[in-house]
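Yeah, one chain of the complex is gone here, protein chain that is, but the others are all in their spots.
Up next is chain A:
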Amino acid sequence: MHMADALLSPTVGAAMWAVSAGGVALCSARLCRERDDRLAPLMGVLGGFLFAAQMINFSIPGTGSSGHLTGGLLLAILLGPSAALLTVASVLMIQAFFFADGGLLALGCNIFNLGIVPALLVYPLCYRRLIGTAPGRLRETVVTFVSALLAMQLGALSVVLETAASGISALPLDKFLLLMQPIHLAIGLVEGAVTLAVVSFLRKARPELLARQSGPSATSTRLTLAGCLICALLIAGGLSRFASVKPDGLEWSVAKLTGATSLPEHRAGLPALLTALQHKTARFPEYQIAPAAAPGQAPAAASTAPQGMAVAGKGSGVAGAVGTVITVLLVAGAALILRRSGRAAVAPEA
């Protein structure tokens, strides 16, 4: 469920970075105030635990597939929301830097989807509200499953919304939703089962670990947290809507182009589509038109502006491809030269 850089527009990426950075800063400040210095090493090693646990699979009976723990909710149950968010965020950061899961710009999205949603949204607003002080077995089961499902569904929903708002993928919003939500229903069930199993194991083995967190929690901090989150969501939502205007226009223009087949329409439609691509070639029309028009038509100067645009449009595909190949060769050559000179510089030392 990791979001990827390649599917993000900078607006959405920056908005989600701002939201996640705000969340991390808020939780850091809260932990600083609490001054529980046992927590620092505990969070560190639990992050390591989460990192490793995410790579151990178990087989799901009857399906032939396997699942694993995602862990946001489990950590929130064990550590409380603030510490859980920091732990999940740190694991995501390791994954972004070392395994490039997601990416650096998408880190904000990933911290939101996998950290803020379960730890700051689902845990305080759903899990803690419903579970009460001394839950029975049935109640605990139901609440854990509901919370895990909710966390997964919300996370998947925000992946879809972020992708749609960025407009890099042409996947329609409804189809993407229909693809993601059922898959994450299954993943949410798995997550709920694992979380419940681990929590009940801990309850049997060392109940005092769980008792630590189920003490009374301040309502005011919870309220402020919820308020901050709603603000953040509103900001993100507003920014996304602002960002989604442009791709919609582009898709619309593509749809319009497919319907139009005649050449004059083609001429009118292409410049609108290849805005940036063509912009550059149209700015230097002499590169394109003068040599191309010379063999065909003697009066090259007679070519009017729209004709010039059309020629540039037709040629831009070829020019782009040729330019791409040449640039790749140039980059590779530069890298080779740099490397060779590096070796030459090392050789006398060795």
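The rule we apply is simple: a residue touches a chain if its C-beta (ideal position, glycine included) is under 8 Å from a C-beta of that chain, and two chains touch if they have at least 3 such contacts; residues count from 1.
Just so it is clear, contacts and distances are computed from a predicted model.
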Out of "Cobalt ECF transporter T component CbiQ", "Transcriptional regulator, PadR family", "ATP synthase subunit a" or "NADH dehydrogenase", which one is the UniProt protein name for the chain not included here?
"Cobalt ECF transporter T component CbiQ"
Residue of A:19, A:76 or A:91 touching the missing chain in the full complex:
A:91
In the full complex, which residues of chain A touch the absent chain?
2-10, 13, 24-25, 28-29, 31-32, 35, 37-38, 40-49, 51-61, 66, 68-69, 78, 86-87, 89-91, 93-94, 96-101, 103-105, 163, 167-172, 175-176, 193-194, 197-198, 201-202, 205-206, 209, 246-247, 250-251, 254-255, 257-258, 273-277, 280-281, 284, 287-288, 290-292, 295, 314-324, 326-328, 331-332, 334-336, 338-339, 342
